[in-house]
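Structure first, commentary second.
A single protein chain has been removed from this complex, and every other one stays in its place.
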Amino acid sequence: MDRALIDSLSSTFDALRVEVPREDRLTVQAPRDAVMSVLSFLKGRGYDHLHMVSCVDWMEEGQFELVYVLSAYGTGQDSASNPGEEIILKTRIPRELPTVVSSISLFKNAEPYEREIHELFGVRFEGHPRLTPLFLERDYEIPPFRKDFDTRQYVEDFFGSIPPVGEEDQDV
Amino acid sequence: MDRNQLVKWLKAPAKMGHKYSLHAVYFCTGCGIIEVPPSITARWDAERFGVLPTATPRQANLFLITGYVSVKTLRAIIRTYEQMPEPKYTVGFGSCPINGGMYWDSYNTIKHLDRYIPIDGWIAGCMPRPEAIFVAVTHLWTLIDKDMADGYKRYRKHYAAYRANQEKVLRGLDWPPLFPVEEQ
Amino acid sequence: MHVVWLFLYPIVALVVGVLFLGLSRKVMARMHWRYGPPILQPVIDIIRLFSQRSASHGRLFDLGIVLSLAGSLIIVLFLPFGDVAPLSGSGGLLVILYMMLLGPLGIALSAGESANPNASIGISRKLMLAIGYELPLLLVLLAFMSRYNTISIVEVVRLQRATGWSIASFPLVVSGVAYLLILPAILAIRPFELVQAPQEISSGPMVEYGGSYLALAKVQHALSMFIGISLSVNLLFGGASHPLIFLLKMLVILMLGLFVNAAFPRLRIEQAIRYLWRWPSLIGLVGLVLAVVIGR
Partner (left out) sequence: MRELELYFGPQHLGMVGNFSITLKVEGDRVVKADANPGYLHRGFEKLMEQRSWIKNFPMVCRINVVEPDSMELAYATAVESLAGIEVPERAQFIRSIYLELARVGSHLFGLWAYSNMLGFDTAAQWAMYHRDLVLDLFEELTGGRVYHIYIWPGGVRRDFPEGFEKRLVETLHSIGGCVPDYDACFFDNRLFYDRAAGIGKITREEAMEMGGTGQALRATGVPYDVRKIEPYAAYDKVPWEVPTREDGDAFSRIWVVRDEMIESVHMIFKLLDEMPKGDVYNRIPNPFKWRIPEGETYVRCESSRGELGLYLVSDGGDKPYRVHFRTPSYPHGLTILEKALVGESISDVGNIMISLYVVAPEIDR
């Protein structure tokens, strides 16, 4: 990973935690308010390919972790960005009031990812043009991808029965 | 002469037509659709048996439900099924429509498809091979011969129960009942 | 005998048309490296469709399909089939040209009633395609009329017996080429199979047809196939003195059509119209001018 990028990242932003877990990998932990500015900083540095926006539910800590994976297409003049390197930008938001600014203005393909996370985790994205349901048809009291949503209980309640599977009952 | 025999003879061409001209709705309900193109093309050639995909449910009389059925697809399946002219036959393809298959604990897939529409036959397996489709078709022929492929009659008879099941999962259907539902 | 043929001939045409459908499915299958369905498969399909319950979408929906079928049946009577030609004494090429529009119009009337967006797109395609091939067809027919100095198709066939096939005689060969170029459009095979186009607009006008309606539409399709091929045999390939020879000639043309069908995709409608109004129309015009100039 480019040393200069890490230095300029930590000098530009205060509250970042930058790690290099692997040679071609950079993990950046940013506070919620800094996400957009870090993203636009990285995009300016040639990391113009947003792989995905993901969300992890850390229920015990009472937080959602939003994960942005970036890399470079490697077509820009800035040769510093190597397409083989990925940057994983993470931010933690509270589980009770999960809102975060939408990143559509920077990356157009973030739109369906944010829609999906809104639907499956219940995270609100401010400035998103259509936070309408993407996949699901029914309404769920708890968004289904949260850790406290019990699919087996749900299946039993709504589809009547759950086929008996002996081995699964032991719950390993 | 026996009157039943006469009726039988008069109905024979129709039965032959139903048997040897099974036109299937082309509806990719799940991943089972991956074995449908091979079976209708050069290697396996389902047209030998008169099985042909059709573009719209109005022209079809066979509904091959290929693979798992999510809640959103169930709505489309019921609409498609109700649009098909009678007599119509349904075959569930793959393990998932039978009892949920490997998605037995998924919150978004239907576990027992035969609670929502009547099914005349099942093809088990994940993924069933194209030959399995042909076995199903030939089996359906014998069922038609014996008047046992009567899913559409069951649907008519027990429509109230089917409709209730559909409404339970889909939370309100936005189309009127196909048959008059009498209060029990 | 004449009266018998009047009733028998449409049935013969129907049977031949349906058998041609079956044959074309079999031949296409063989070109796809497939075994293919039995040749009688369309018959089974039609029996099945007639025995199915069908939903109507209104009075016009019923009438339109009947109108379309009736139009096609009437044209058949005007076309000589070997030495059989029940109604060819009256009318002639102009009547055929006029009646050929009835098929698309009837379907349009009927499918329009079903209020399905796919059907309305299909209808607009069907009518546009009909307009597309009517212009070159008119030019070709005019060339034939002025060359043979008659509008009777029986007369055209009789004259060809004296002078040889029109496709082999000089000024008419140009018009003949133009006719062959629009033949796929008349038969609605690829590259002009854009009216049904199941992959694009889920079989277009047929989208709401089920049961006996679809069966009637299939019969109409078979008849229009018969008409297109029979017209070309009569005009270009000298007709025939016996129905069996006529059938043989039709078979050859069908095979040619199937080869075209197997080798091409379908065009977009605007491409089809552009093609039809450019090359066949131009060649047809040249053929007309030549026929008029040399015929004098």
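Think of it as A, B and C in the order they're written, each chain with its own count starting at 1.
Methods note: contacts are C-beta pairs under 8 Å (C-beta built on N, C-alpha and C of every residue); 3 or more make two chains touch, one makes a residue touch a chain.
Worth saying up front: this structure is predicted, and the values here are computed from it rather than measured.
Enquirer: Using the contact definition given at the top, list the shown chains touched by the missing chain.
Expert: A, B, C
Enquirer: Consider the whole complex, including the chain that is not shown, and state which of B:Y107, B:W122 or B:Y152 touches that chain.
Expert: Checking each option in B:Y107, B:W122 or B:Y152, the one touching the absent chain turns out to be B:Y107.
Enquirer: Among C:I11, C:M31, C:L94 or C:M255, which residue is in touch with the absent chain?
Expert: With C:I11, C:M31, C:L94 or C:M255 as choices, the missing chain is touched by C:M31.
Enquirer: If the missing chain were put back, which residues of chain B would it touch?
Expert: Its contact residues with the unshown chain are 25-31, 33-35, 37-38, 41-44, 53-57, 68, 70, 72-73, 76, 80, 102-103, 105-109, 126-127, 129.
Enquirer: Touching the hidden chain in the full complex, which residues of chain C are there? Just list them.
Expert: So the residues of chain C touching the missing chain come out as 28, 31-34, 117-118, 121, 190-191, 193-194, 197-203, 262-271.
Enquirer: Touching the missing chain, which residues of chain A?
Expert: Listed in rising order, the touching residues are 24-25, 48-52, 54-57, 67, 69, 73-75, 82-84, 86, 88, 107-109, 111-113, 133-137, 144-145, 149, 151-152, 172.
Criterion: only the chains that are shown with their structure count from here on.
Enquirer: Measuring from CA centroids, which chain ends up nearest the centre of the complete protein set?
Expert: Of all chains shown, the one whose C-alpha centroid lies nearest the global centroid is B.
Enquirer: So the centre of each chain is just the mean of its C-alpha atoms; given that, what is the distance between chain A and chain B in Å?
Expert: 41
Enquirer: Please work out the Cα centroid separation of chain B and chain C, and write it as a whole number of Å.
Expert: Centre separation, chain B to chain C: 36 Å.
Enquirer: Hey, how far is the Cα centre of chain A from the one of chain C, in Å?
Expert: The computed centroid separation for chain A versus chain C comes out at 60 Å.
Enquirer: Considering the complex alone, what residue numbers of chain B touch chain C?
Expert: So the residues of chain B touching chain C come out as 13-14, 16-18, 20-21, 23, 41-42, 45, 47-48, 50, 52, 54-56, 58-59, 61, 84-87.
Enquirer: Hey, which residues of chain C end up touching chain B in the complex?
Expert: 25, 29, 32-38, 41, 44-45, 47-55, 198-199, 202-203, 206-211, 214
Enquirer: Please name which positions on chain B make contact with chain A in the complex.
Expert: 71-72, 75, 99-100, 104-108, 110-112, 115, 168-171
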